[in-house]
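Worksheet: one structure, shown below.
The full complex has more chains than appear here; those shown keep their coordinates.
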Amino acid sequence: MSPNQPLQTGTAVRAPETLTMAAALNAAIHDAMVDDPTVVLFGEDIGPLGGVFRVTDGLYAEFGETRVSDSPLAEAGIVGTAIGMAMYGLRPVVEMQFDAFSYPAFQQIVSHVAKMRNRTRGKIQLPIVIRIPYAGDIGGVEHHSDSSEAYWTATPGLTVVSPSNPADAYSMLRGAIASDDPVIFMEPKSRYWSKASVALPVQTEPLDRAVVLRAGTDVTLIAYGPTVKTALATAAQAVTEGLSIEVIDLRSLSPFDDETVGASVQKTGRACIVHEAAQFGGYGAEVAARLTERNFYYLAAPILRVTGFDIPYPSPKLEEYYLPTPDRILAALSTWEWS
Amino acid sequence: MSLNVENPIMTTMPPAPPLRLIDDLGHTVPHNESGGFTLPAVGTLLSLYRQMVIARRFDVQVTALTRQGRLATYPSALGQEACEIAAVAALDPQDWLFPTYRDSIALLTRGVEPKDILASFRGDWHSGYDYHTHRIAPQATPLATQALHAVGLATAAKLKRHDTVALTLLGDGATSEGDAHEAFNFAAVWQAPVVFVVQNNQFAISVPLDKQMACRTIADKAIGYGMPGYYVDGNDVAAMYAVISAAMDRARSGGGPTLIEGLTYRIEAHTNSDDPTRYRKAADVDLWRHRDPIERLEKYLVAQGALTDEVRASILAAAEELAATTRDCMTEQAVVDPLELFEHVYSTPRTALAEQRAFLAAELDGDAVASVVAREKSTR
């Protein structure tokens, strides 16, 4: 992971401060709006309330109704109108209030957001960011903890990214807003209140790159968004067992950084991917399949997936049994034949 | 310009007052302002009063428990009792109710026990009552989706020639969703025996009505589907009951769907995790506190001599008893078996789920590794 760079924009450079991921996302939108007057926000409750997770806090007060507005309550409407705005030169950043509530917008996302550029031979670009708070571990009631990434990563035409920490949250959201292509920006809800010291504006690795967060020699542990913390905890815990785990934060789910991850797997010969979503047909399947295709002769053992079970996301009292834990990951690794 | 049916141009229609039978001060309104509806009998009104008082006590109790952190979340219906109770009171036993997360007191009024209502809010399971006994669908979270389920169930009942009617509750915000539109349209085209009751509490979380829609009333939307629409004072339980009952009768006798808007107000925050000071003035809330649906009916019933101190005391006692039951059910430790996670996903067992269940069982026994190995072996 290369050292963080200050971002080259008109945005004022600030002293390092302790920021939550929510605050970093807020700053990213704020700074993008200052730098680029075509950036507009709308969605459910993102105005005076500042969003149910307060990611747009204060932006309505600062930029006014023209650029920050509460929309009627309809997700297809939000994404559909964002498409029209993007066709007319704006860069809409819209919020789906919770992952499962992006589903009414599915057709607009899959049949238009993802396909407009291809359909028009590049003549119409859609620089739209669709922010989706996702995943669980927040004690949410049903429909408030879905991990919907596999739906988006299976759709050609979309770019799908997910930050795991405040610095990336800022840098990646700015990158997403600056991108001429539509980006599904997946925000791990359980990490909104996680903190780090960051000097804004920060520029971390490019939007399409994975990063090695912790070097190791025995196993490559691949995570993204909410499970990066779990992976790092696993690596720390594994030390006591004499196991050296390399932890990769994918950051970009689509495209997949074959180069960074492939290099790690070729080094360790063993890999495991961790995510919250159910296993069957989950994003981890693509990771395992392509890493195996491309690195088969380097592998000492099959690539494992430690994921949610193949069931709907559970109610608050049961989610602890569903979510991957360091113990569960270590248990999985111990099933490999370690010759 | 007002609507002129000879001239096929339609523009904004003039403001209309909501239909009501008892006004804010507890007085009955003149017949010509009541849309032709008749005031329910005093006995009926007393029963509605009783149910509203009990429902409010429950709501206040659960909100308190939520503030104490004993529930994951609770969307209060404080101030909306007239809509909720009228809707349930208008149901016959064979009818079905399709409620949302907001409508716990409707469930209570139809006989669901507090512990079963709270199962989902305290996080035991996604939903926790007996749907078929009570004829109540699970409380819907994805907005307006349940309206389509109601239309489907009503249509199935019609095909089977049963006299079952489905009633669904919706919020003002939910009417913006495509699913609400599709439900209204399917119901009208299929002449489904369904009644849509929109509780217009004037907010969708923080978003006020004028950012949600530009029409005169939500009831006006009925015109676009070719069904009757009623704009009703949603804090007047007498009017809500009369209008909903008439719509249920129409549906039952083959007259098709009705859209009813009850104009009311959400007195509490959206849920415990909401902060309404960010988007509305305390003064507005106060204004609506003074239009309280329970107080209004109380004034009327007292004036009628129907609500004696004795009756009131017995109602309050029942309410307190319910509050106690509600508190008690939170102290009982709910048994939630993690292995149940795998039980209900499919009606027939799936090998992969059985494997995962075995894995979790072993992990719970403290033997995760062994269990993984076992699974791995078994599949070689």
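In this document, chain identifiers A and B correspond to the written order of the chains, with residue numbering beginning at 1 in each.
We take it that a contact is a pair of C-beta atoms (placed from the backbone, for glycine too) under 8 Å apart; a residue touches a chain by one contact, two chains touch by 3 or more.
In this text, all values refer to a predicted model and were calculated from it rather than measured experimentally.
**Student:** Give me the full-complex composition, label by label, with copy numbers.
**Tutor:** Assembly composition recorded in this structure file: A x2, B x2.
What we mean here is this: only the chains that are shown with their structure count from here on.
**Student:** Averaging only over C-alpha atoms, locate the centres of chain A and chain B and give their separation in whole Å.
**Tutor:** 35
**Student:** Which part of chain B faces chain A closely enough to touch in the complex?
**Tutor:** 72-73, 101, 120-127, 141-143, 173-174, 176-179, 204-207, 211-213, 273-275, 278-279, 334, 336, 338, 341-342, 345, 350, 352-353, 356, 360, 363-364, 368-369, 371-373, 376
**Student:** In the complex, go through chain A and note every residue touching chain B.
**Tutor:** Interface residues on the chain A side: 44-45, 47-50, 52, 69-77, 100-101, 103-104, 139-144, 280, 309-312, 314-318, 321-322, 327-328, 331-332, 334-335.
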